[in-house]
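Below: one structure, written as structure tokens.
Removed: one protein chain of the complex. Kept in place: all other protein chains.
A, B and C are the chain letters, set down in written order, and residue numbers restart from 1 in every chain.
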Amino acid sequence: MTTIKIGQVGLGRLGKVHAQNVVNHIPNAELWAVASIVQEELDFARNVLGVRHCYDSYTDMINNDELDAVIIVSPSGFHTVQITQALEKGLHVFSEKPIGLEMRSIESVVQKIEEKQNLVFQLGFMRRFDASYQYAKELIERGELGELTSIRCYGIDPHSGLDSFIAFASNAASGGIFLDMSIHDIDLIRWFSNSEFKSVYALGNNIAAPKLSEYSELETGACLAELENEVIVYLLAGRNAMHGYHVETELIGTKGMLRIGNAPEKNLVTLYDSNGVVRPTSHHFPERFREAFINEIQTFVDAIIGNKNSVVTGIDGLKSTEVAIAMQKSFDEKKVIYL
Amino acid sequence: MTTIKIGQVGLGRLGKVHAQNVVNHIPNAELWAVASIVQEELDFARNVLGVRHCYDSYTDMINNDELDAVIIVSPSGFHTVQITQALEKGLHVFSEKPIGLEMRSIESVVQKIEEKQNLVFQLGFMRRFDASYQYAKELIERGELGELTSIRCYGIDPHSGLDSFIAFASNAASGGIFLDMSIHDIDLIRWFSNSEFKSVYALGNNIAAPKLSEYSELETGACLAELENEVIVYLLAGRNAMHGYHVETELIGTKGMLRIGNAPEKNLVTLYDSNGVVRPTSHHFPERFREAFINEIQTFVDAIIGNKNSVVTGIDGLKSTEVAIAMQKSFDEKKVIYL
Amino acid sequence: MTTIKIGQVGLGRLGKVHAQNVVNHIPNAELWAVASIVQEELDFARNVLGVRHCYDSYTDMINNDELDAVIIVSPSGFHTVQITQALEKGLHVFSEKPIGLEMRSIESVVQKIEEKQNLVFQLGFMRRFDASYQYAKELIERGELGELTSIRCYGIDPHSGLDSFIAFASNAASGGIFLDMSIHDIDLIRWFSNSEFKSVYALGNNIAAPKLSEYSELETGACLAELENEVIVYLLAGRNAMHGYHVETELIGTKGMLRIGNAPEKNLVTLYDSNGVVRPTSHHFPERFREAFINEIQTFVDAIIGNKNSVVTGIDGLKSTEVAIAMQKSFDEKKVIYL
Partner (left out) sequence: MTTIKIGQVGLGRLGKVHAQNVVNHIPNAELWAVASIVQEELDFARNVLGVRHCYDSYTDMINNDELDAVIIVSPSGFHTVQITQALEKGLHVFSEKPIGLEMRSIESVVQKIEEKQNLVFQLGFMRRFDASYQYAKELIERGELGELTSIRCYGIDPHSGLDSFIAFASNAASGGIFLDMSIHDIDLIRWFSNSEFKSVYALGNNIAAPKLSEYSELETGACLAELENEVIVYLLAGRNAMHGYHVETELIGTKGMLRIGNAPEKNLVTLYDSNGVVRPTSHHFPERFREAFINEIQTFVDAIIGNKNSVVTGIDGLKSTEVAIAMQKSFDEKKVIYL
């Protein structure tokens, strides 16, 4: 059995998820090396995950001749450079979203990806690999909903993370709520509709977190958009869901409609207590998308071994970023933006 | 338009429901008279409902020559006598359940009902008149579930009434949980299955209300029964539902299954809050069966006017009581009882 | 007991609902007279409902000196004139929505309503009287959701009515989907938010009914709006719900969120069959809002008897129409409209 040797950069919250998945759930991959500038992360990799090659420099890591591929989970600002470096070294690349923060560097990284046809590049839009999303995609492809007429996407982070986002926002720019959060939904919309965004119009407010206005950030952002195939799209992003991690997608078609995550049910338990009839909810993305994170890396590894095409491409990264930036511009300039 | 003149005995909690329904929602009936030994109840009838003929004696009331029919909502011990008296006076009779407390007097009242073929007699099994139950009945009659194989009925009163039941039980006998509560479910089972009970085996406990053991009452009673058509039946009665008034019926057939009241949803609201995803619940029978109470009286009045047969007969009262008594006997004697 | 004598104009589908409710469920009102130019409607009133005074002219009806109030269920184009005539006759007025079709005549009817302070005027926004909506309103007023941040309203008519709408649209103008359908939601948003619309931006498509484009009508209309208190609003109106009559409202607040009609559940039955786990759905507005239609007329009658203020005013009619017209204009002109 072929085994892919992977080097991963970044072992923060999401980085740990990927690293543990490679070690425990991807039989034909090995976490051969890690790179981080945080000593605890390297210690974790060495002691808990048993990784033998630990580096404090990404460049050093990708110079390890045994590597086949890299997983990039570093801060977003490093993505374009690290993707380019890895591709030039002849390494397959899995990169977390976003592919980059501004269009010029994204365009050149996408060009680089296209030059390296023999290398697999995959972007971390894990929702596409979730069983519920795949089930929905299949229904749509089979025509069960008829032709799509409207799509609604909600991505609302749990209230429990609001304070730490406010603290973060006081020091750093997130890129805005659309680039930071809606990008997953933008990708889903492109994936489900097989169409591109034509126009966007965005609103936002900070009623639930007035402090964010000082940092030019939004607690709630909303966008009404039209796709090239006339489908109407509504996106809502937020940072204050009291009931958990609310990721919901609604697809209305000429023959029926469906919702994924109408309620972010944690499991199959229903409680009947003094509150009423209660479905406990999922509060964290690693819980909600546990299997999707495994599946996306398995798909990446299988594409390398099987010489298959990537299923989430650089173009997907470029297009979704372009739309997110247009949404932010629409909000800033208070007008409809045509793409 | 013909208007039926009704005299009602008893204006307690359920009595008030009936009286107000006659006044407000039954256009072809009039609450002509009431009888009660409680002065406040008579005052309520006169002042709030505008009833002109108020009596402190049932006998006096039924002597009012203008009356067409009576509604009996007195304590269960009076039912057989009052039904008999009214029938002998030539009055149509709607009586709350149970038809009576012991078999001999029930048998003679049923005989009296059968003698008076020209009078409508209807027993207060209101669940049959609930929109959800009627929808289920229709599905079954149309064969959508195929042949029935098993039925489950839950009737669990809300915790909020437990203390007052314990107080009541310290002074008086309820007849036992099966006669007091399960009788509604026994009727539903006979109605849905078109069959009769063959055997019953009952258990019970007072884990949630140990005090009830002192009064030979049960907080929880359960019964496994077999019908003559081999359908398996499970009944659960309880007095301690924390989440509300839990009346649930499950029908399993060869082609599908259905549940009525899987959750006692109060309305169409869903809350997403720190408890999770919550459906508020109904806590009171007058709320849950609000329309059923109207419908059953409307049906009674329409049967009088239209000379139609009663839809809940004396036999239904007799049979359901017989089964409830057998369940209690099974629990007391710890053995299977065959009917 | 005071009884209000009501004259009703119009006995079409919704007219019949109101007339039957007055006859059967409003104890302190009497359907004294009806007016219609359709003979079958007058026959129905006379023979089925027992109405004694039947007119083929609205003017004749309101000349009946015994009348206390009118219920107007005529085509929308007649509303402003008929309201004005009735008020001038000294009659209390309940009028179906919309209050009128264009702003000038609405403004003058609203002025008339304000002059006649001693007369009750109520507009037919029945959703406010639905138990689920009232429950939600109460939660909001009690602060259970905190401050509102975003509202979503869906009003999607069942597919079963699409063909007849297409036929209708080939001959007549509906006023556009926003005036025809979203006006209920606009009213709900004003009611829940205690705020007014600041801006609207609308899109629409006819993917599910291309024919409608020929008649300048929309099958799907959508609008992103901002209220004066910064709350973000999304409305979706449609004419092609395969699963039934989908009226849904979502309220997101700083402390929690709620949905009314997340699924248009018909009753408390759940089916478990070869389709999966199925909640049957409501397909008609008279079913979904059965009790709301009763409650709104009861409220109107009680306001007359008790000398109370109207709860749905002429201003509510004027404001909601103004917003609906702005939405249509936004769609037509493809730009954001500020109110």
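Just so it is clear, a contact is a pair of C-beta atoms (placed from the backbone, for glycine too) under 8 Å apart; a residue touches a chain by one contact, two chains touch by 3 or more.
This one's a predicted model, so the numbers in the text were calculated from it and none came from an experiment.
The missing chain, though absent from the view, touches A, B, C when the full complex is examined. Residue B:E226 is the one among B:E41, B:E226, B:D273 or B:E296 that touches the chain missing from this view. When the whole complex is considered, the residue among C:A69, C:M126, C:C153 or C:A241 that touches the unshown chain is C:A241. Among A:S105, A:S132, A:S195 or A:N229, only A:S132 touches the chain left out of the display. Of the options A:L14, A:L271, A:V311 or A:L339, the residue whose C-beta touches the omitted chain is A:L271.
Contact between chain B and the unshown chain involves residues 146-150, 152, 201, 203-205, 207-208, 219-220, 222-224, 226, 230-232, 234, 236, 238, 240-243, 252, 254-257, 262, 334-336. Residues 1, 23-25, 27, 50, 131-132, 135-136, 139, 144, 255-262, 264-274, 280 are the ones on chain A that touch the missing chain. One chain is missing from the display, and on chain C it is touched by residues 241-244, 246, 263-266, 270-281.
In the analysis below, only the chains that are shown with their structure count from here on.
Over half of the residue numbers at the interface between copies chain A and chain C are found on both sides, making the touching surfaces mostly the same.
Computed centre separation for the pair chain A/chain B is 56 angstrom, with centres defined by C-alpha atoms.
If you average the CA atoms of chain B and of chain C, the two centres end up 38 Å from each other. In chain B, 264-266, 270-274, 280 are the positions where the chain touches two or more neighbouring chains simultaneously.
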